[in-house]
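Below is one structure; the comments refer to it alone.
The complex appears here minus one protein chain, its other protein chains still in place.
Chain lettering (A, B, C, D and E) follows the sequence in which the chains are written, and residue indices restart at 1 in each chain.
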Amino acid sequence: MARTHRGVEMSRIVTFGEIMLRLGPPDHERLMQAGQLEVHFGGAEANVAVAIAQLGGDAEFVTKLPHNEIGDRCIAELRRHGVGTSAIARGGRRMGIYFVENGASQRAGQVIYDRAGSAFAEVERHDFNWERIFATANWFHWSGITPAVSEASPWFLADALRVAKKLGLTVSFDMNYRAKLWTAEQAAAVLSPLLPSVDVLVCGLDEARSVFRVDANEAAEAATALREKFGLHRVLVPERRSDSASRTSWSATLLSDGELWTSRVHEIEIVDRVGAGDALTGALIFALLRNDPGQRALDFAVAASALKHTIPGDFNLVSLAEVEALAAGGHGGRVRR
Amino acid sequence: MARTHRGVEMSRIVTFGEIMLRLGPPDHERLMQAGQLEVHFGGAEANVAVAIAQLGGDAEFVTKLPHNEIGDRCIAELRRHGVGTSAIARGGRRMGIYFVENGASQRAGQVIYDRAGSAFAEVERHDFNWERIFATANWFHWSGITPAVSEASPWFLADALRVAKKLGLTVSFDMNYRAKLWTAEQAAAVLSPLLPSVDVLVCGLDEARSVFRVDANEAAEAATALREKFGLHRVLVPERRSDSASRTSWSATLLSDGELWTSRVHEIEIVDRVGAGDALTGALIFALLRNDPGQRALDFAVAASALKHTIPGDFNLVSLAEVEALAAGGHGGRVRR
Amino acid sequence: MARTHRGVEMSRIVTFGEIMLRLGPPDHERLMQAGQLEVHFGGAEANVAVAIAQLGGDAEFVTKLPHNEIGDRCIAELRRHGVGTSAIARGGRRMGIYFVENGASQRAGQVIYDRAGSAFAEVERHDFNWERIFATANWFHWSGITPAVSEASPWFLADALRVAKKLGLTVSFDMNYRAKLWTAEQAAAVLSPLLPSVDVLVCGLDEARSVFRVDANEAAEAATALREKFGLHRVLVPERRSDSASRTSWSATLLSDGELWTSRVHEIEIVDRVGAGDALTGALIFALLRNDPGQRALDFAVAASALKHTIPGDFNLVSLAEVEALAAGGHGGRVRR
Amino acid sequence: MARTHRGVEMSRIVTFGEIMLRLGPPDHERLMQAGQLEVHFGGAEANVAVAIAQLGGDAEFVTKLPHNEIGDRCIAELRRHGVGTSAIARGGRRMGIYFVENGASQRAGQVIYDRAGSAFAEVERHDFNWERIFATANWFHWSGITPAVSEASPWFLADALRVAKKLGLTVSFDMNYRAKLWTAEQAAAVLSPLLPSVDVLVCGLDEARSVFRVDANEAAEAATALREKFGLHRVLVPERRSDSASRTSWSATLLSDGELWTSRVHEIEIVDRVGAGDALTGALIFALLRNDPGQRALDFAVAASALKHTIPGDFNLVSLAEVEALAAGGHGGRVRR
Amino acid sequence: MARTHRGVEMSRIVTFGEIMLRLGPPDHERLMQAGQLEVHFGGAEANVAVAIAQLGGDAEFVTKLPHNEIGDRCIAELRRHGVGTSAIARGGRRMGIYFVENGASQRAGQVIYDRAGSAFAEVERHDFNWERIFATANWFHWSGITPAVSEASPWFLADALRVAKKLGLTVSFDMNYRAKLWTAEQAAAVLSPLLPSVDVLVCGLDEARSVFRVDANEAAEAATALREKFGLHRVLVPERRSDSASRTSWSATLLSDGELWTSRVHEIEIVDRVGAGDALTGALIFALLRNDPGQRALDFAVAASALKHTIPGDFNLVSLAEVEALAAGGHGGRVRR
Partner (left out) sequence: MARTHRGVEMSRIVTFGEIMLRLGPPDHERLMQAGQLEVHFGGAEANVAVAIAQLGGDAEFVTKLPHNEIGDRCIAELRRHGVGTSAIARGGRRMGIYFVENGASQRAGQVIYDRAGSAFAEVERHDFNWERIFATANWFHWSGITPAVSEASPWFLADALRVAKKLGLTVSFDMNYRAKLWTAEQAAAVLSPLLPSVDVLVCGLDEARSVFRVDANEAAEAATALREKFGLHRVLVPERRSDSASRTSWSATLLSDGELWTSRVHEIEIVDRVGAGDALTGALIFALLRNDPGQRALDFAVAASALKHTIPGDFNLVSLAEVEALAAGGHGGRVRR
């Protein structure tokens, strides 16, 4: 159920969701003008798995992918970054695609989803054997995108959560509300019966207010209200302030075991912000599993996700040492040589 | 109904079908390894329209595209190459995509289609007003892919063909049989009631035998049998002989007004062979409309499509002068300077 | 004389000037080191036409281009972005070229012109039939570059302006003073007899002072003085403040029907600033033609040109919705998904 | 000791040797002119492991790599292509590099090695625990490069071979003679005491004559003589005939259980020939392990390596289906769609 | 007057002519579609100088270039490849440009010249001080392009040739007839008074017939007739046979000191054929200056130029060893490692 990593007994984390082929113009070109599109793969839960694996954790990603070279390539990329892929179901007609155009200054970045009819949107109950998937795992992570993508997935999630709790896994959930997929009302209706199984919730202030109807004006308030409402152990509220596509400020608040912690605010010049939230969640899970105390776990997670903003693609390709250095108060101003 | 081009009264050609976003690795890379995918657009009937417009003809392409930047880009690319786009319907959920991997030597090129659920697959009867579309046109071209892509399209085609015949347009049809879309039996069943409206048929020997159950061992025989069977004016049978992905020989046979013409055989070193058949058809239409006699029309069409093999992408970006020079017996051995 | 666009009767705008092949190193490379040069096309009046067409307007660009593949490509690029090209004269020996090196921080961007002997510099009176060109148009736009490029062009411009006024077109003029082409004195001498035909003038404070000898210390003063001097309906004065090649502040003042309007100031991180002034002018024309009131027209134009700074190339490839969102007070800080 | 793959019990193959960072100019550029170098990784034994894993086999590669991002990347690339990396030792000062310039026509391809002082050249006895590495394996593959790279490696190889034989593994050996690393005499002296442990030998005619002093004029003769001399079960003699860097003919002769088999000759247009011999060996091992009879195993192996010539990089990124199709008499002349 | 090179006293060669910025699409893209153009520099006489310098000779190139970054870059590229640039005049308005599109198979390569108004086309008599330029030189090379480019250049050439003969330099001349620059009659008229100063003539069979009105049906005949007609020491007649843009056969005939030599015929798969003739001439000069006997000099020169066909750009970036190996009967079929 665990492997040793640099002298520490490591836990095994399973994440579950859709991963898509991500295509985008290089540099600041627009989709209207690009002669080539850069190839990446990404999806909220896959990004969390990669974030954990890059730090040295033992992460497995579960999804469904079609039987073609695009699906094969996706598995190869996950494997490349150290993520377990043995429980991925194969089948379906196509893989979801999303087109990402980086923004700049006053021009907002944009994402065009082309995910209808994907293999994952059409998963079936027998595609996944949760008893076997969770047999050696300690933690299960999922997000609000999964039940929104297909009508059937809430049923699998109920299955998965039931088995997870039975086997004693910790369960984390990232709201990831997407207005293009469902309304706040639909989200609340589907998620309410599932949240009692969740131990760790990641949820922005806006999402807390719109989906969970929490009455709060700032992060700490929202965290407290969410904990009350759903009986959670921990709540993480990321905060982004940004009025340019080129820069952002980034921080988070953690409510853990009844105590509130607030991170340093990172002022960031953005290379690629897609996946930053997933990097935050992945690093938090990693930190909690190695028993970092509250402030340290939070600082570690926020540092990891600050670094994600500087990496092209969805995946947070940073080393443990880089995250530790930034979390310990470092900055990027000195070349490491 | 016509515009003058270099002193000649030009006819207007309408083609109708699906156009897709084409993505492929550069050079000889595989989908498994490419860091970037090159962006092209293509589809049998769109390729025919571009082939005609590049030669100086007046071509319009009719299709349906989604309301997003990918659809906008597609229209811009057609416009760039001189094709009329004013009758394109907008709507639907997505644009079809196909992934093209160039072959090399013993390794066959391959195409992965991702066209399920495309805007064109879900066209509806009211999307196209054929009376208006054909009002100023002289020629209508379609291919066997269109009725195979969706269940509804045979109905539109019947509409379109009825209007076309009523308005006196010449109708050409390229078999383009795709085994991944339907069986030969299905194709025969759908196409049989439509072929009486066709004046000019483009059909390979294999297709003639498998779909139309024609008993023929070589091109001239097939052309004759097809003419008999469907009462056609003209039949064009392209012939490719190739046992390497890097080279091919390419020629065609034309049965026109009762006479049989055979072209010179071009030995070709391939840059990109996708769209070569469409270039052949487009150039034949162009030549017939300017009243080239049989041999000359055939040589012109085969020369145009030989050149297509040397152009990256689906579109035959060659000039009239280049085609004329090759058709007149030229070759590529001398730098033009 | 007009087409309907999204339910509005649209006007037709003609712009006239030189368009050049633009070549520049990728990213921040210098001309001294680049292995490849990126291909764009641009010129003040062509940029205005593209800016209008991208927003949905009906714009036509008139120029002269040589009979070769470079000229053909240029026309294709204009067509791609929706600009009418049917009145472009063909002939001459070459197309003008300009090499653009993006600046960064303390290093100023630079432009090397190679336009001597271009087809446009050698236009002749019979190249353009203004009666026909303006037959269905409502607006004519030109800039100070055109009469500076060749000795003959002032004569065509007088022709064009005479016909334009006769047919009731609105005339706009952008000073675009280029010290490399002529002196302020020469400019004043050539332009003075032409300005009475102008309705809308775009002119920077520096230009107003150096070319038109206007005594003004800030934008509003200059606008008022210019209106008085030339009897103009509207004057637009763009303002750029910048002491780095990577950033700029950008705003404008509009004097319209006797009232002065000042825009919000945009703090911009620059991707490519070439063509920003033309984007401003194009968007202003678009806004005036749909009868936007003063402040709204100005905010729209400044927003459009702020976005131009984030697009590689001369052309302002933004959508109407993007401009409206920024003009309404938006910013680029949120990914659209 | 085995896993099931598509219903078949699969064996586990271990290969051991040096893997290097491979850098080369794109297309046909020379090192003297390239602005960018393409990144690949490769080495004879690693290539064999990838070749097996791509076909669906269970392969593990053992080597030593430095503790830096280049070493990490190398492991990621192996993992990406499905090769086991858990026994790779970490340490040493640097990773070997080789620069590869593709040839063309009369210009020979060239390789510049920069492998002195590499981590693998300085492996030490305690870096590898052969008992553990071979515990679940069935096959061990090594090549003549390994003992040539460092003075110490013959000692490890003796260890490894002793353990392999003790545990009942089949041992294959590819001569891979490199004149830049040692003389034929040195090679013979070092290899002679090791060859009795070898079951399957891959050796070219030239190598058989120069290193092993075998008196033979063609492949079959060499195979027979080598079998006699070293008591081998199987000998594979690849044959390349080529007088251009752009083309080659490729075939092989297999002596297996006393019978001689000769393959079809493939006429190949080369994309990248580096690693073709390793692809041959890898596919032979795969075929032998699934008990292909002589001719079929040979045809399969030669087909796989013919395809390698069309793939950029050292690794043979082809599918089992592609190899089977070519081995069964196919060719690359038809696009798969 | 000479420097030692690898133990041999080397001579100094001066070449004189125009060098241009060369821009072309990558791979097989057309000018109509390329998003980037590759940057090279080239011109007949500059190419000869680079060919000599790459082999280890001491070559100087004389031309005129404008005072801007494009001119600076050009000088830097010459310097990079070891060519002396100290006598290059600076001034003029622009540098000539030529656009090169590689051909493929049936599609001929093409060149679009944009050289009107270049600095070199407007050279003046005082730009070059031939006494000083030739002071330490042994050989002067020019070509038929130089007097065709501007009306003034014949006068400089007469100056240059007079000084060259006075100082005892050997003079070589490459016909390089370009129909776009002048007629055969004009060429004959201008060149006739200059040819008596020439010692070594390079001239194709077609050029010999059309410009010099020599009555010959094959190379040897032409060489003999040209020698007779102009009293030359040596005549080199290159022969290209090609009916595809992808392949060519290449050889030459040398008449030297009354003896005729014929080279081996190289069958070449073309990467870039521009500059092959210049590579031939440069290598011949190099071989003659080191006193290679007739057959060896010819084989060396033809081998060098065969290799040029495999190098992107105008310049023959090959080493002396590579040329020697091919001249000695080698081929490109074996990777050098």
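Throughout what follows, contacts are C-beta pairs under 8 Å (C-beta built on N, C-alpha and C of every residue); 3 or more make two chains touch, one makes a residue touch a chain.
Fair warning: this is a prediction, and the values are worked out from it, not measured in the lab.
Asker: Touching the left-out chain: which of C:56, C:109 or C:330?
Answerer: Final answer for the missing-chain contact: C:109.
Asker: Name every residue on chain E in touch with the hidden partner chain.
Answerer: 76-77, 79-82
Asker: Residues on chain A that touch the omitted chain in the whole complex?
Answerer: Missing-chain contacts on chain A: residues 26-27, 266-271, 303, 306-307, 309-313, 317-318, 322, 326, 330-337.
Asker: Touching the hidden chain in the full complex, which residues of chain D are there? Just list them.
Answerer: 23, 26, 30-32, 34-39, 68-70, 72-73, 76, 93-95, 97, 99, 101, 112, 114, 116-117
Basically, only the chains that are shown with their structure count from here on.
Asker: In steps of 5 degrees, what rotation angle do you get fitting chain B onto chain E on the CA atoms?
Answerer: 120
Asker: Work out the mean Cα position per chain and let me know which chain is farthest from chain D.
Answerer: Taking each chain's C-alpha mean as its centre, the farthest from chain D is C.
Asker: Of the other chains, whose C-alpha centre is the longest way from the centre of chain E?
Answerer: Chain A.
Asker: Could you see whether C-E or A-D has the larger number of C-beta contact pairs?
Answerer: Between the chain pairs C-E and A-D, C-E carries more contacts.
Asker: Could you tell me the distance, in whole angstrom, between the mean C-alpha positions of chain A and chain D?
Answerer: Centres of chain A and chain D (C-alpha means) sit 40 Å apart.
Asker: Would you kindly tell me how far, in whole Å, the mean C-alpha position of chain E lies from that of chain D?
Answerer: Their C-alpha centroids are separated by 45 Å.
Asker: For chain B, jot down the residues that touch at least 2 other chains.
Answerer: In chain B, 26-27, 30, 32, 76 touch at least two other chains.
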